[in-house]
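For this depiction, one protein chain was excluded, whereas all remaining protein chains were kept in their positions.
And now, subunit A:
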């Protein structure tokens, strides 16, 4: 213990010496002005008059709005978005709620500073900015004046979203999503429509005849756009493919009953001895048969079928 204390003392002494050496120059310089220092007067003993310096008055300019010309250009006064400043805005604005009396005025009103203002976007300024932007715009094509022509010439519609946010990063993961819509009738799919719809599945809307592809699996928008375009091309060409075994498709393999290609048509032609177009009421019969085959047997379809047969063969109607 004793040894330790001794060590500490030695350390302190060396430290003191170092400090003394360091501040030696300072003390010599300060010696000259030593006489100006006053003695510390903690107890306020009489006789020592403490001189109180009069507070210096700050000369403050009058509000800028009072010096403004009435025909000035407001865009030069308030060029960009900025927090409200009462001495710059020459408007008698009030903001706040007081139970009795007028709301607080614009001076020293923090509420006015909080709310976003559009003083930089006055109508003449917007007009001026639009004029300045016009040089970067190209005129709209004259022949593309209707929606139909637009869809006809530009069948693919690509939708993306940009997000404005208040953060140091402008990235938003939702901006990567690309939605591609196309009217299926604008694709030249003749016999391949059925295959195309089977490949596309739920993405096709029957009512509007619009196919929607949403691509969001890649991290960047460009990648997603390219992926969506790739999907469209792949689906199109895949549906156009015809495999050799497809020609082996027999009547039993058909997806739906087509009266024109079936035995029912042939047998009618055989019974009447003339082509279908010349047989009266053959259309009604064809419809009834295909409904019965496609929608399945029900009271309604069977009754319709019976009715069609009776009219076709000129039989009396049942009561």
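Here, contacts are C-beta pairs under 8 Å (C-beta built on N, C-alpha and C of every residue); 3 or more make two chains touch, one makes a residue touch a chain; residues count from 1.
Note that contacts and distances are computed from a predicted model.
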item: Among "WD40 repeat-like protein", "28S ribosomal protein S24, mitochondrial", "Translation initiation factor eIF-3b" or "Molybdopterin synthase sulfur carrier subunit", UniProt-listed name of the chain not shown; value: "28S ribosomal protein S24, mitochondrial"
item: Contacting the left-out chain in the complete assembly, out of A:62, A:116, A:201 or A:316; value: A:116
item: Touching the absent chain when the full complex is considered, from A:91, A:164 or A:248; value: A:164
item: Full-complex contact with the absent chain, from A:82, A:198, A:217 or A:261; value: A:82
item: Residue of A:90, A:104, A:155 or A:306 touching the missing chain in the full complex; value: A:104
item: Contacts of subunit A with the absent chain, listed as residue ranges; value: 56, 58, 60, 81-83, 85-86, 96-97, 104, 107-111, 113-116, 164-170, 172, 174
